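Every protein chain of the complex appears in place save one, which is left out.
Chain IDs A and B follow the sequence of writing; residue 1 opens each chain.
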Amino acid sequence: MRTQAEIKAMIEVLAKLDTSRMYLNDFFHTWKESDDEIAAVFQVAEILRAMREDNISTKVFDSGLGISIFRDNSTRTRFSFASACNLLGLEVQDLDEKISQIAHGETVRETANMVSFMADVIGIRDDMYIGKGHTYMKTVADSVAEGYKDGVLEQRPTLVNLQCDIDHPTQSMADMLHVINHFGGVENLKGKKIAMTWAYSPSYGKPLSVPQGIIGLFSRFGMEVVLAHPEGYDIMKDVEDVAAANAKASGGSFRKVDSMEEAFKDADIVYPKSWAPYAVMEERTRLVEAGRFDDLKDLEKRCLENNAKFKDWTCTEDLMKTTKDGKALYMHCLPADITGLSCKEGEVDRSVFDRYLVPLYKEASYKPYIIAAMIFLSKFEKPSAKLQMLLDEARPRIK
Amino acid sequence: MRTQAEIKAMIEVLAKLDTSRMYLNDFFHTWKESDDEIAAVFQVAEILRAMREDNISTKVFDSGLGISIFRDNSTRTRFSFASACNLLGLEVQDLDEKISQIAHGETVRETANMVSFMADVIGIRDDMYIGKGHTYMKTVADSVAEGYKDGVLEQRPTLVNLQCDIDHPTQSMADMLHVINHFGGVENLKGKKIAMTWAYSPSYGKPLSVPQGIIGLFSRFGMEVVLAHPEGYDIMKDVEDVAAANAKASGGSFRKVDSMEEAFKDADIVYPKSWAPYAVMEERTRLVEAGRFDDLKDLEKRCLENNAKFKDWTCTEDLMKTTKDGKALYMHCLPADITGLSCKEGEVDRSVFDRYLVPLYKEASYKPYIIAAMIFLSKFEKPSAKLQMLLDEARPRIK
Partner (left out) sequence: MRTQAEIKAMIEVLAKLDTSRMYLNDFFHTWKESDDEIAAVFQVAEILRAMREDNISTKVFDSGLGISIFRDNSTRTRFSFASACNLLGLEVQDLDEKISQIAHGETVRETANMVSFMADVIGIRDDMYIGKGHTYMKTVADSVAEGYKDGVLEQRPTLVNLQCDIDHPTQSMADMLHVINHFGGVENLKGKKIAMTWAYSPSYGKPLSVPQGIIGLFSRFGMEVVLAHPEGYDIMKDVEDVAAANAKASGGSFRKVDSMEEAFKDADIVYPKSWAPYAVMEERTRLVEAGRFDDLKDLEKRCLENNAKFKDWTCTEDLMKTTKDGKALYMHCLPADITGLSCKEGEVDRSVFDRYLVPLYKEASYKPYIIAAMIFLSKFEKPSAKLQMLLDEARPRIK
């Protein structure tokens, strides 16, 4: 619990950040946001969390809808989005759309408008097909912006990217907020080494947006960012370029290695996590588009066989011992493939995972607040003034 | 945006209308409502919209549920109902009932009561089977009215027909409100010609309630209402009688023609839209009831073959040129079957559809407000006083 004076001080920090460009705007990729904007998301998230802990209502919407569009199943993201909306006073309405039902841009435009008559925010997760997810989100965002301009919609619904094919900003920012708190402040991150490494999983086709999101964001804080994966498991080149440029600008570094051992060595943070090779994801998209489902099965088979060559890419106790003081912060977006628990051979040893259970849950717990902060910043031109007003009113969340 | 004075003036117009019979009552068909009642729905819808545009909260319910029962899939109607409920402060709970699960009147009565303990309103869409939809709604409405009388329910949930086999009042009234605004006022509709015409679609079994709803409502405004369809594509005789009587009373006209060309000629408004012949829909209902699913497939096949004879019933650019000044208002309840976009041959040319995109979206945008108005009028004995109270309070929807 924080005192009102502490929260007031947090609001004053926020007031100094320039968030004007976020107002009535969408959140697609972290690297499209300025440093002030990134800092503001963290700051608003922390303020909202502090106010909730103090039983102060942050319900800024009296009514209004938050539309969620999940193009694959997602319990956790669904609940995070629903929590964020509820915290601010929006009611969630789920739109269940199969990928096959949204083919043409015009159809997307129509549906986007039809579900948005009372929508203040739209959250979309569409991470399955390379080259599709972000494009879809952009079409939705443009459609409702136009709907607002044309007088069809009474408000401009803003969009939160809940995971696309390129970035997973709500994940990477929740992860980073966890890291900031773990190390006692953003100022302590300079020079810290993070190992974002591929790890073996018995399942196939995991999205690239987590590793991409991590290197695209963590490289902004002067850290030593190391990306490790077996040969062939490349991620998108564009995002590597983003990470390299970020690292340069922030006085940190970004490099790629082909050994988990090298990545883990003296690392302060490790993030071992499976993903599919970019080239495979591209082929998969082409096959789905062409309706070649037999070839798709074949691709999956080949991909799993290839994965199996790298079963030694797994986060063991021995590897953990090679990290900084043997105590690196272990991270994962969850759920993990845990050796001996959820599968025979997976991303991480059960004993390692178990030791980090509470930190892992805390890591996840930031996500609803990150989403709420993104919504908040897109809806209020002067977020600090609005938060101060809520603090002054101090309406109890529970009577 | 309207000024408070303008909204006040709108409320004063509402105050002169007699809506007493709507209080604690259901909304089944437009032709069961008086002229004052129809006018009141439009007026409340416009006032609610104006208040939302001005960021004035119209949340009259502190808590309470809006139950939605959709007996076939319906994204758009679902969102319209959810939006309307949210606007007034009700939380939507969906009841998923398969048609097979509700067989006996007694079962309907039980389920209706069991889901209505905190329900202020029930919205039902059941348009699939001739002779069934309205009957089902009536049973639900009677059941909960009785439940209230018996002390089972603390409130009398009122019912909004979100589309039955006979009428589609929320569609026809949203359409009419669009027309009223397009032509600059209800007083400008006298003598305007509307062509409600059948159009070819490659799909089968589209409900009759849209054309029926349109002729049953539009005939009340002194307009020249023309219904056009190929031989055999008749709608319900009862509704044609309603339209004829309405036309007579309002100083307009209602007639049937068997040519799209004749209907479009000099029309101010065109509404080309596919539907199934009434006789086919009746047979379909009988076959479903008898569980004769093989015969059902055969019926579908025959029906599609018959449809295909009338592929020239389609809204082309050439046809549009024959309308009043070549500029008739094109209408559709959406989604449309668009030639060259969503199908090879459909109800309308893509270029025509594209030209009317914004008006079509605006047409749809009235529906949540129409639904909210129907709920509002069924819940408040003095709707104008209540709206004036909301205007005086002027609580912001978004802080």
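In this section, a residue touches a chain if its C-beta (ideal position, glycine included) is under 8 Å from a C-beta of that chain, and two chains touch if they have at least 3 such contacts.
Just so it is clear, the structure is predicted and the values come from calculations on it, not from any experiment.
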item	value
Listed residues A:G123, A:P368 or A:P383, member touching the removed chain	A:P368
Selected from A:A9, A:A249, A:A308 or A:L334 as touching the chain missing from the view	A:L334
In subunit A, positions touching the absent partner	49, 52-53, 57-59, 75-76, 78-80, 82-83, 86-87, 89, 91-92, 334-335, 341-342, 354, 357-358, 361-362, 364-365, 367-368, 395-399
Contact set of subunit B toward the excluded chain (per top definition)	60-65, 91, 93, 95-96, 104, 106-107, 109-111, 113-115, 117-118, 120, 147, 150-154, 379, 386, 389-390
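As a convention for this text, only the chains that are shown with their structure count from here on.
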item	value
Distance between the centres, which are taken as Cα means, of subunit B and subunit A, whole angstrom	41
